[in-house]
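Some notes on the structure that comes next.
All protein chains but one are shown in place.
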Amino acid sequence: MNISLTLLMALPLLGAAVLAALPKTNGVLAKQIALGSTILVALATISMAIGFERDNVNLQYVESHPWIPSFGINYAVGLDGISLVLILMTTLLAPIVVLAGWNESQNGRWSTKTFYILILVLEMMAIGVFAATDVFLFYVFFEAMLVPVYFLIGGYGTGERSAAAVKFLLYSLFGGLLMLASIIGLYVLSGAQGGHTFDTQALSQLQMSSTTQNLLFLGFFIAFAIKAPLWPFHTWLPDAADSATPGTSVLLLGVLDKVGTFGMIRYCLTLFPEATKTFTPIIITLSVISIIYGAFLAIGQKDIKRLIAFTSISHFGFITMGIFAMTSQGHSGATLYMFNHGFSTAALFLVAGWMISRRGSSTISDFGGLQRVTPVMAWAFFFAGMSSLALPGLSSFVSEFLVLVGTFTRYPVAAVIATFGIVLAALYILIPVQRALQGPTTAGNENLPDLTLRERVAIAPVVVIILFLGFYPSPLLKVINPAATHVISQMGFSDPAPTQLGGK
Amino acid sequence: MTFTAPVLNYAILSPMLIVLAGALIGVLVEAFVGKALRPIVQLILTVATLLLALVQVFRIRGSESLSAAMGSVVFDGPGFLFQAAILIISIISVFLIADNENFTALAAAIPGSAEEQAAIQQGNKVTEVFPLTLFAVAGMMLFPVSSDLITLFVALEMLSLPLYLMAGLSRRRRLLSQEAALKYFLLGAFASAFFLFGAAYLYGYSGDVTFSGIRDSVVGGSGNDIFLLIGIAFISIGLLFKVGAVPFHAWTPDVYQGAPTAVTAFMAAATKVAAFGAMLRIYYTIFANAEWSWTPLLSGIAIITMLFGSFVAIAQRDVKRMLAYSSIAHAGFLLAGVIALNKAGLAASIFYLFAYGVATVGAFAVVTLVRDSAGEVTDLNRWTGLGKRSPWVASVFAFFLLAFAGIPLTSGFIGKFSIFSAAYESGAQGVVIAGVLSSAVAAFFYIRVIVLMFFTDSHEDATTVVIPSVLTRITVIFSFVITVALGVYPAPLIDFINKFATFIR
Partner (left out) sequence: MNAANYLYISALLFTIGAVGVVVRRNAIVVFMCVELMLNAANLAFVTFARINGSIDGQIMAFFTMVVAACEVVVGLAIIVTIYRSRRSASVDDASLLKR
């Protein structure tokens, strides 16, 4: 069966439309429909991934229709290895989030069905943002996906949810508007050089002075750095992750933030190769700061959700470093890292979410001795933690290793400093794991119920994927590598010798 | 002495003549039709007139004439687009105006007097508002197609005078409304005087009152430049006042707040189209060759207007005032289209005017729905929790706000993008950057309202949303649909505008 990207995007929308037609009272049916449509989307994506020609570096599943012809804007979508992997991650995570967060919508301001409509719309936009090959279309999705997330955080979160939602939205909008200025700049330049267009390929051929290129690059980069989030643009993330429901947090950190790092590869690097070279040292420095800073702050956190948010800042530092190291290992590693981070964060947030909802507290010190009371949940948390600290044999190890190797060949100092991040990771993961799981069972934890069947079913695929890719990452790498090499060679870089290393 | 009979091109004047005829018939209806029948007769008459004029405008859309009325009226592509936009916006807002909850029973009665009580009990309605609207619409249609200073001035007054009166007709809080009328009138007349004085100097500069004559002098550069500069400056003051640009914005918040909301909607949307229409014509045709003299200043005004409007709007606690400051910020964005001085700028401005006008009417229409026992509630603090009590109304309002903020998939985004790219293309990068930054600031207060409506729990003295009457519902639905359609698939309209967006000189 031929599945087009448009159909893939239409599926969740269709699900949302069906949900919208439902009566408000039937929450269970709404959940079932949401689960059904996300599973359907996931299956469709898998079949697309099977049909994907791995060694073909050209865009596949290309569609292009004029949208606003007088501005040269097309509805143009297509897949390369990197975007395929990210779409796969998105659509796999979506049903897991729906299933894991079965009761998340209960404390919301609005009905259950609204919650799932927002999730499905968000999924559709996430697919669109990764698939877009027209800069304008990308921007439209990039900005429009803020709206469902905003309502998800503000409407269904906990604590200072509306403040966190506003903070998130304003940061993102600010970055987005800077990017808009850059996009306008590109548009005008393209108009002066042979006709208005937003096609990524055509735009990468533009001639521009280095000052222009630097300015336009900054517009894009700051937007992505806010999204990613890179130090010092990260301050919205802990609040947002703290207030959002676990499922929303997974989508926020796992999917939405990947748009930032994805955008760096797709737009910063390909559109502005010269400016990228100019700014690389600064960006590598920022990445290293992110890695260390995120890790240190994670160690100091008392709140489990904030802890996970800070670990993510550290992880995103790794991803950014891998991207800007300009080696094919670095790129492959960064892309694989994005995928793996999605699942390890999902594991952490979902299990943490279950712990929090059972205990009614998100403070780490409130937990203790869970190993005895709820062994399955404890093991799941332990496993998620190990995945986050990149234990060999788990998927994140492969990607972290590739990133470090890729960086080391070009920026040895940065790679060495970043390696300390791994050591710190051991600290920030092991301390809460030890506190929460081992030792005597503290008061208030004696009667916590263990994971239900639904929750086990939800977490199982995550565990399987993490384990499988830890031992056998090559299916993904075979998809990623040609695309990553292609980007690097387009930029005019070649890998410094010696190369062949790691999980190829 | 021979007398040459004036040659009038009736086909081209017909849309305006239709509206004027409708207005005059409306006056007769006031005199001869019984009180009970009047509202419905007036409504049908007004809508029919506007629809007829719209049809007629579309029928003559291809024609171009520099001398439709002995050189006083010019008709070309942009003229057609402005007139069509004004008519469409007017039609949408007439339904809102027709909702009789909005107007006083007897404008001449002293607020709170027995006379007023009696008028209310008799079920009086100020149906005068319909012919007044039509007169204003006729003036607005004439304003952007005038091609000499005399017609321009007459059109300016013709659109302003009815609006001054309409601003004072509010049903509730009448003192406030009368005060708004007074302020609008005094400041408006003040601005007209500046405008007229500028016109005198342009005449002195060129010895001609027609645009083509003035343009020839500007191109030839033979006249006294001082006269030209005084002329440009004073005319600009008059126009900038009408569009509410800083520092000539002082009337905007007061009038927007005090006037009946239906009138505010009409005024905010349609007047902007007319005033910017005339402004675009004047700057693009007669002043284009004196670009050096006004671009820097106008860029400065645009930047200040955007930033001022956005920042001051943050501090507002009243919905109508907030929308007023937001309209000031939008005037700044639109000035970027004037500065662009290229075809893209003209097309973008027309698109923006139409998209913004429609969204504005829609937003004010929603404001009329939020009431308590004493009438409309515009205090933002009492809008808290509106999303809970009436999710549909709140969602629609939120959507209009997102359109104002320029979030993708709304008409506002396409408008912003096109107008900024036109300005960027013409080399006004500073204006673009200021525009982008002030958009970020503006997003803050739009979002704050959304937070209030959706994420804040309501107080005890909560407002209720009345069930919209059929008329108001028409307004809201039309504006909503247009705003969505222009955001998702604007290509047809953009192509259509591009086809016509060239001034003839």
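Observations on the model:
As written, the chain order gives the labels A and B, with residue 1 at the start of each chain.
Going forward, a contact is a pair of C-beta atoms (placed from the backbone, for glycine too) under 8 Å apart; a residue touches a chain by one contact, two chains touch by 3 or more.
Computed from a predicted structure; not experimentally measured.
Across the entire complex, contacts from the unshown chain go to B.
Only one of the listed residues, B:209, B:262 or B:431, touches the absent chain: B:209.
Although one chain is not drawn, the whole complex shows that of B:130, B:164 or B:420 it is B:164 that touches it. Remark: the omitted chain is touched by one listed residue; of B:178, B:236 or B:390 this is B:178.
Although one chain is not displayed, chain B still touches it through residues 107-108, 110-111, 149-150, 153-154, 157, 161, 164-165, 168, 174-176, 178-183, 185-186, 189-190, 192-194, 196-197, 199-201, 203-204, 207-209, 253-254, 257-258.
As a convention for this text, only the chains that are shown with their structure count from here on.
Look at where the CA atoms of chain A average out and do the same for chain B: the two points lie 44 Å apart. Partner chain A is touched in their complex by these residues of chain B: 387-388, 391, 402, 405, 407-409, 413-414, 416-418, 420-421, 424-425, 432-433, 436-437, 439-440, 443-444, 447-448, 451, 454-456, 489-491, 494-495, 498. The part of chain A that touches chain B in the complex is made up of residues 66-71, 109-110, 139-141, 143-144, 146-147, 151, 154-155, 161-162, 165-166, 169-170, 173-174, 177-178, 180-181, 184-185, 187-188, 191.
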